[in-house]
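A single protein chain has been removed from this complex, and every other one stays in its place.
Let's turn to subunit A:
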Amino acid sequence: MTISSLKLAATTALALITGLSPAVAQMTEIGPGEGELSIVAWAGYIERGETDPKFDWVTKFEESTGCKVSVKTANTSDEMVALMNEGGFDLVTASGDASLRLIAGDRVQEINTALIPSWGTIDPRLQNAPWYVVDGKHYGVPYMWGPNVLMYNTEVFKEPPTSWNVVFEEQTLPDGQSNKGRVQAYDGPIHIADAAQYLMFHKPELGITSPYELNEDQYKAALDLLRGQRELVSRYWHDAFIQIDDFKNEGVVASGSWPFQVNLLKAGGAPVASVIPQEGATGWADTTMLHVDSEHPNCAYMWFEHQLSSNLQSDLSVWFGANPSVPAACTDGRGMQTAEGCTTNGLDDFEKIRFWTTPVADCSQGEDTCVPYYRWVSDYIGVIGGR
């Protein structure tokens, strides 16, 4: 072995170890399918009729393209980022807090929207959304979105509550009793954003422009609001099914929630409804993104098209209580969703929703002026602990 070939071997090994890879140009044409496709997804996002035979948007895709779909379920955005960093997957259904991290870390590749025939059917409001489009480049295809709504008990609230103050400030509810011990809040640091959004409306003097970009003063005000909330909340919710149980057995009458729980409780005959109050709401929007080293890009592009044009958008929106990225899926009968169903899930409330992003130190207020996410986590632990 000559010195130069040794060098080559060494640099190759080094490149492999450090994960160095040449910049990938976006695809220019779709070839034949590679026979496989692996997706990192939220639970319930990729259904093949095994949970409920009525909900299946994988079988047909596999039959028509020959791409066998395998799913790796992730529970948190951080898990998704970790899995994509590890590699070996083709697609990920990333929420707004994961997508920008994946782009910044060069883990996902730019998408050639011209190769996706149904691209034009995507909700125009999502086509250039900032959580997956960077410098005019598209790094994914919108999957689903939904609001964090205010769920309430219709026996206590004859009229829908107009403000989030029912969960933030102590008051007498329409049934004559205090809200103390009868409201819930989300057991995740991102709930600080809900508090910030409430303050944005009620304390404009704080100058909050985005609930995900808070300087020290604004952040402190949000935490103070949450400390007051701690007095009202007996237990915070993080598991959808525990919240459902608390609405049934624990006497909880109002809480921030997802359409998912609202639909399940309504289906069970519980007297609940949901509303987006005057302050607006936070929400999530997920994007399917393609790994930079994907071994099955052709299958992935076929999935992009399938995701937009098949029954997926319609049926998934029923299944998950979310909104399709293709508005036509609500009405054209490609699946089970109807116009009323989409309205229930919040399709018309897009403008009122501030979508989830990870708080970072360098924000629009300047470098190192905003409180980063890891502090949100430790401080929220303190708030729940009564500090």
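In the analysis below, a contact is a pair of C-beta atoms (placed from the backbone, for glycine too) under 8 Å apart; a residue touches a chain by one contact, two chains touch by 3 or more; residues count from 1.
We adopt the following convention: contacts and distances are computed from a predicted model.
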item: The complex's invisible chain, by UniProt name, from "Cation:proton antiporter subunit C", "ABC transporter permease subunit", "Carbon monoxide dehydrogenase" or "Thiosulfate reductase cytochrome b subunit"; value: "ABC transporter permease subunit"
item: Residue among A:Arg125, A:Lys220 or A:Arg235 that touches the chain left out of view; value: A:Arg235
item: Among A:Asp78, A:Glu216, A:Asp332 or A:Asp348, residue touching the chain not depicted; value: A:Asp78
item: Residue, one of A:Gly33, A:Pro147 or A:Pro189, that touches the chain absent here; value: A:Pro189
item: Residues in subunit A touching the chain absent from view; value: 76-79, 180-182, 187-189, 233-236, 238-239, 242, 245, 248-251, 360-361, 368, 372-374, 377-379, 381-382, 384-387
